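Encoded as structure tokens, here's the structure I'll be asking about.
The complex appears here without one of its protein chains, the remainder shown in place.
Labels for the chains are A and B, by order of writing; each one numbers its residues from 1.
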Amino acid sequence: MKCTSDHHITTSLPSVVTFPPPAKFKPQVATTNRSVALLLDAGFGVLRVRIHGRGGQGIKTSGRVLASALFGEGFAVQDAPHFGAERRGAPVVASIRADRSFVRERGRIEHPDAVAWADETLLGALRRKTPLSTSAALRLDPDAFVVVVVAGVDPVPAPVRMKAPEESPEHAFEQASEQASEQASDQTPGQCSREALGRSTGLLSGRGPARTMAATLGVDEARIRILMLPPELHAGIACAVALARLCGVVRWETLLGAIDVELSEAGVGEAARVVAHRTASFAWDALSPDAGVLHSLADPGPSPRRAGIDTRSPDLGGKRWVSVERDDVSVAAPRILASRTSRHNPTGGWGTKHPVLRPERCRRCWWICTVACPDSAISLGGHGMPTIDQTHCKGCMICATQCPNQALVAVDDFASAEGAEGVQGVQGVQGVQRLRGIEREGHV
Amino acid sequence: MSAGRGAVTPRPHLMASGTSMCPGCGGLQVVKQIYEHLGRDVVFVNAAGCLTLLAPYPTTPFQSSWIYTSMASAPAGAQGLVDAIEVLRSKGRISGRRRIHVVVLTGDGAANGIGLSSTSGALDRRLDFYYLCYDNEGYGNTGHQTSPATPEGARTSTDALGPGCSQPKKDLFSIWAAHEPSYLATVIGAEPQDLARKVERARGCQGPKMFIALAPCPTGWGFDPKDAGRIGHLAVSTGVWALRERVDGKTVHTKIPRPRRLVEDYLRAQKRFQHLFSPVRRDDVIQRIQARITDAWEDWFRGQPTRPRA
Partner (left out) sequence: MIAGSEGSQRSQRSERRLLTGNQAAAWGARLGGVDYVPAFPITPQTEIIEALAAWFDDGSLMGRLTMFESEHSMMTAAGTAAAAGARTFTATSSQGLLYSLEMMYAVAGWRVPFVMVNVSRGLASPITLESDHNDVLAARDTGFLQIHCATAQEVLDAVLIAFRWSEDRRVRLPVIVNQDGFSLSFTREPVDIPNEDAVRAFLPTRGDLDETLSGPSPQSLGVAVLDGSTYSYFRYQMERAAQGALPVLLDIEKEFESMTGRRFLPIDEYRMHDAEMAIVVVGSLGTQAMVAVDEMRAEGVRVGLVRPRVLRPFPRNALALTLGRMRGVAVVDQDLSPGFGGILHGEIAAALYARPEPRPSLTSYIGGLGGRFVSVTEFKRIVDETVVASITGHVPPPRLLFTDEEARSIRMLQQIADDAPQYELGAPFASGLEGDRA
């Protein structure tokens, strides 16, 4: 499957999707040339896609939306969410397969046709080469299609983006807050201007991020789409819609129906449904140039994958079975002998906000924030002021609300680089470097 | 919460970062605090619950021992450990220098239900141990279903529609108190000074030392993690969570909110109670919840020789 030669995917497409003027939630009829009639032809491959996100982002529901939409178009589908025992904020993946007949293959999709990421920071978080993350598992086939949703792209400059915080950080903070509230009041999601977005997502504009992602994921840069989603739109739904659009076999009304059904099953209210519809409209339009690039479902040609077996790994994929022999009981039991090994989990990748210290406000009480932090991510530094372990801070921000002097402020991870570095210059917190980790790591 | 230095002193965190608990977990917050007060000579005996995932192979946040048992029998596991250590010590096969604190960790589901029998057994036998119930008022690890500790009116994933949980929260404090443990207290991570003082007092007691910690749960209760501290303070200031201590058969309140805020302030802050306010305000339920809290406090005041001052 994948793109056949007759399809007009070219490398000249911009790697950043600049979305068209908002469609104002008007239901649209599918404009794809992949007519449903075509799908009824014999000879389909299996469509395999994954949606990645974090616990709490509604990834499971998003997978269900996509599966329902495909089901609504007459396909046999399989949607399987997979989440570890971790909690909200930890990585979640939904696997969706579709075929004309019952999908028999199961388990993790090793070679997806397309992958959507509901949160681009996950790429950085998962890529860290620790013994606990399988960075190799991030690798995709070169011809896989990738959609990365950058959620909550706020047209309003975040406080940390103010210039020269080291000169007058307090003033800058207040000014930024005022500015933020003014702008927030007269702008609604979906109406943010390109200029505003360009300002707030400077790091992601241009080809740099796509190139870095391409290197990370092992895919062709031309197959990466970065979808910058205004605030309040739903990143998970955007993933589902984007993938549905890429498939080219889901009609707009089917998609909306699937959203309504699945959100209703998930027990969410009318407001969330409206947000989901807005999101769908936004993502549907944004991905319109790519409609139907994944057309395995409509591919009438002979396909070795028609049998429902992923023939790209028919054997052990270069691996071999080994004999598990008896080990000494000191290692053969589920027993941990080392201490404090949880430090190997870089839970700093979970959140999208992190605290930074404004030292001139810190009264050196030396205990409130360090005790309040559930994750032991704040400890006492040399001058009686807290230091924050950004590698592990999950971004709950209890510290910021508990500090009586507001000496800890929340920094949005989508803040611009110069702003973040400005704050970092003030207090020397390394972890803020994590911001825009994707591109930074690309430079390393 | 005053910013005095009291019993809370700065020290390097015993517990490491990087656990898989939710951001803003009230249970983790209280375990971290108690661990730092007890020091590293502890063995945790864990029952199935959210905190089971504190130590998934090969990671642990502790520099102390930990053993996972089952949902029902963590106190029995503690009994076996304490017995074995005492026997081996009496036989001179291990040195007797260090005092090992055996600490049972269970959620409210285990403490109030499936594990109540083994808890009662350990209390009967006057086991010398600590028991921490982190009470997030639901079966949190499985997605927050109604547990015996779920309060009246709260929505959970098994009381997702309609009026929410129909019965009031089980009175675990009184059930435990009836066993007359050596030490019994309620705590909350948002009141670290109170917690520190209680752990210090418990250290001086031989026998069962029981703690019930209200553990505000952003995931299950529906609030922004950053508000975990605020929710905790509201629980105390509205009188929902009475900070108490029971030693030698006498229960005292360690923090009496005066005046008590209306419970409405606490309920409003959480998504699990939103249906009490919109689309239609359920004054009947809110009043019932308020009355139960007011009655409990008035009952306690009446039992005092002199009415405590605010």
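To be clear about the criterion, a contact is a pair of C-beta atoms (placed from the backbone, for glycine too) under 8 Å apart; a residue touches a chain by one contact, two chains touch by 3 or more.
Predicted model, so just to flag it, every value in this text is computed and none were measured.
Q: Could you run through the displayed chains and say which ones the absent chain touches?
A: The chain that is not shown is in contact with A, B.
Q: In the complete assembly, which of B:78, B:132, B:217 or B:240 touches the absent chain?
A: B:78
Q: From the list B:120, B:158 or B:251, which touches the chain that is not on show?
A: B:120
Q: Specify the residue from the set B:35, B:62 or B:241 that touches the hidden chain.
A: B:62
Q: If you put the missing chain back, which residues of subunit B would it touch?
A: Against the left-out chain, subunit B lists 40, 43, 45, 52-53, 55-57, 60, 62-70, 72-81, 83-88, 90-91, 93-94, 117-118, 120-121, 124-125.
Q: Applying the definition given at the start, please give the residues of subunit A touching the unseen chain.
A: 84-85, 324-330, 332-337, 339
What we mean here is this: only the chains that are shown with their structure count from here on.
Q: Using Cα averages as centroids, what's the distance between subunit A and subunit B in whole Å?
A: 35
Q: Where on subunit B is subunit A touching in the complex?
A: 1, 3, 5, 8-10, 12-13, 15-26, 28-29, 32-33, 50, 52-64, 66, 160-161, 189-190, 192, 218-219, 224-230
Q: Note which residues of subunit A are touching subunit B in the complex, please.
A: Result: residues 56, 84-90, 132, 267, 334, 336, 338-347, 350-351, 365-368, 370-377, 379-380, 389, 391-398, 400-402, 404, 410 of subunit A touch subunit B.
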